[in-house]
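The complex appears here without one of its protein chains, the remainder shown in place.
For chain A:
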Amino acid sequence: MREGSGTASASALKEVLPRKGILYQEDFAYLALCRPKLMPLKSVTLEKLEAMQKNAQDKLRQQQQQQQEQQGLGGVGSSAARPNIF
């Protein structure tokens, strides 16, 4: 207890020492939090699979970009050939 208010509250509160019966304590049921989660490491195989997949995706993307660039170049050429309607 804090020193300042000690005298007043000490007289107000009586200590209880039951002579008979069961000493009990009230138990509150709180809401349940989900527990902290350790993250599982990735196995070597999984890492390899993911790396391969990522490589493949990158390569595909590169190829698509190249194709688009080529088409884009073609597109510029064709638009130049097209008559300007504005």
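As a convention for this text, contacts are C-beta pairs under 8 Å (C-beta built on N, C-alpha and C of every residue); 3 or more make two chains touch, one makes a residue touch a chain; residues count from 1.
Simple rule for what comes next: contacts and distances are computed from a predicted model.
Not every chain of the complex appears here, and the one that does not is recorded in UniProt as "Tetratricopeptide repeat protein 8", selected from "Tetratricopeptide repeat protein 8", "Exosome complex component RRP46", "Signal peptidase complex catalytic subunit SEC11" or "UDP-N-acetylglucosamine transferase subunit ALG13". Chain A meets the missing chain through residues 29, 31-46, 48-49, 52-53, 55-56, 59-60, 63.
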